[in-house]
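Shown here: the complex without one of its protein chains, the others still in place.
We call the chains A and B, going by the order they appear; numbering starts again at 1 in every chain.
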């Protein structure tokens, strides 16, 4: 103990304040991109701490893997979903927040108390630990490949599981080969020839309103009524076409939220 | 003298003991699992299992016979059921003179009745199931009598209860059968509770269920505890053996097929109570008070059953009353202590023969009479069913105690022993036993006269079929003949050179009773009493025709027809009484008893409903609860640490 330099102390206090602010921002920011950026801040601060404590390798890994790879993946996903989209932040469970606050405070106080009372054994220090293997990376490698080789091996099982799981949950195999534009065209004319009611010229494009510019916005016919054909059939099926019904009030439960509650209380509603 | 219980490990031939049980058990299992596939040969398998079991029993008997008297006690430890430290429950079998007698009775009479049932149940589509239940019963009953500890005995006890329930309700399409089965089950429950508490008391007193520690330790235990255990055992015996005041189910149990009545409700299962008391002789030896209660119960029941037997027109119910009464004799004898134990068992065995024979005879008569059970519709059957008539007649002579038939040897000894009890109680018990003999002679003569003599009073059955009485097929006759031979000869064989006394006394102990009346005089008196009974019945039913419809009869007759108001008593005391008690309790404490019962259930339901609200289905509320739980865990651990 006591070998913490002044510079490190200063870095710690500055970094920890930034880090905690970042963490709070992550939770309370309404825009999801802001939350992601706050998370980046937290992770960078952590990386600084690691480095300041002599765990350079860990610090670099923290930046490369978390701030670099994982956060970028997050942001990609956010871009794909749409930066605009955001979850409703209205709490629907009665008492949830009022209960959460005391629990969080209690947990925080307990932990502060715990650390205040924690009576830690003498630290060995990173330098001493590093000396064993002849360097930080070497020491880590030594531990990883000898002492903890089994955990290391078994984590491969976790990784394979994750990869397979991601495939299972997202990869959609086509049941039929994709039709080319030519084939679609030929088919359309064949059906028209049989007297079916198909649009030979293709369906109208989605509409462009002043407010919205998206595929769920129907085009308007000359008489001002929306053209149902201009919106993708899936969206029509899901009833998420704009303009067919009044715009939803902000904060109302989204479609499909009814599925989300299936606890005992939900069970009760269903069964009675 | 109190016999000591010191079995040695069963080896060699004696290791076959478990197989005696396994055979019928396997039979029942195969018939149950095989289902309809075994319909064609199921009954044969059932018979084979019973006969095989009997052969094994016979082998064991002769092996025991070859050993000297003191070495006829073997214990076969099969396995330890619950080997938890601090509590062991074993499964083991105990073979000695007492249990082998029961094994032979159960498997012997059982085999005969299996064979009889092949023909009797021939037209029943569920015959396979019937044999499955019969085998199950045999296995359970054998467990009961071969168990080497009270816990296993209790298992067998419940097993025979189950088999009895299934068989009484075998024709469950008849509402009366279903009700009778339920009644038997419920009344037996009362007795079972007594037995189970007795077994628990034994465990707390002796720290073991095994016969060894319990029976050997009884003499040094507290008398009060032994009296309590004894009375609780008696309660169990009353339930199973249809003794006063738990007798009411036996008459209704006659709804079962007649072979069942013969095997379970006459020869074997209902005698389990006698076995229980005699097996626990060490406990009763310590407590004269418990013994006194046993004798009183026995005396009451023997009169009770006999009186009911006098008034019943249903041949099976008349015989059932008689069963009750005869078991009353056995219980009475068992309560007399070492002077009576042996005779209780002896009467049990001879009764097994003649009562099973009588029931099979009754079944044979019903078989010929379109399943009519009303004796007022019989008459003059001796010419049409000669084999049945002869075998039934031999059984009749045995039960009323005409020398040299077997009932004479056993019942006479009980009457003697009752007088030998000495004192006022000896006189009262002796006179009750004598009076019982008189009534027995009366109602049995009545049964025989109404069934086989007089004129035809046959009536067509509900569908208008005239009865055409005929002798039953040979497969039914043979068992009846075998049992008749037993009814004739068993008593004499047992009494020859005191064979039975010598055989059993190492287990039960025996002391010669000294009757205040000269034995010869007593025998003469008994015979005179029996003759009086016969004569009175002859006056009533031999000289004049019994009317086809029952006359109103005296008050006593009407009471007896109503099972001496046993059911009415139950209803009045237990049901009505319970109702009044409830009302009174409600009156005095509207919120008390009711409130507690309803409160508990409503409270549980309500709290369940409230707790369910927490289970909202939202992850964030679950997470909050986990978070709170974690906080509480930390706080709790730190607080406990201090």
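To be clear about the criterion, a residue touches a chain if its C-beta (ideal position, glycine included) is under 8 Å from a C-beta of that chain, and two chains touch if they have at least 3 such contacts.
By our rule, contacts and distances are computed from a predicted model.
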{"item": "Candidate names \"Monovalent cation/H+ antiporter subunit A\", \"Branched chain amino acid ABC transporter substrate-binding protein\", \"NADH-quinone oxidoreductase subunit N\" or \"Electron transfer flavoprotein subunit alpha\"; UniProt protein name, chain not shown", "value": "\"NADH-quinone oxidoreductase subunit N\""}
{"item": "Chains in view that touch the one left out, judged over the entire complex", "value": "A, B"}
{"item": "Per the touch definition above, residue among A:6, A:30 or A:171 touching the missing chain", "value": "A:171"}
{"item": "Contact residue for the chain not shown (choose from A:90, A:118 or A:200)", "value": "A:118"}
{"item": "Hidden-chain contact residue, picked from the options A:19, A:67, A:136 or A:217", "value": "A:136"}
{"item": "Residues from chain B at the interface with the omitted partner, ascending", "value": "79-87, 155, 604-605, 607-609, 611-612, 614-615, 617, 619, 622-623, 625-626, 628-630, 632-634, 636-638, 640-641"}
{"item": "On chain A, residues whose C-beta touches the chain left out of the figure", "value": "54, 56, 110-111, 114, 117-121, 124, 126-127, 130-138, 141-142, 145-151, 154-155, 157-158, 160-162, 164-165, 167-173, 175-176, 259-260, 262-264, 267, 271"}
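Following the convention adopted for this analysis, only the chains that are shown with their structure count from here on.
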{"item": "Footprint of chain B on chain A - complex, ascending", "value": "93, 96, 99-100, 103-104, 106-107, 110, 114, 260-268"}
{"item": "Touching residues (chain side chain B, partner chain A) in the complex", "value": "612-613, 615-618, 620-621, 624, 627-628, 630-631, 634-635, 638"}
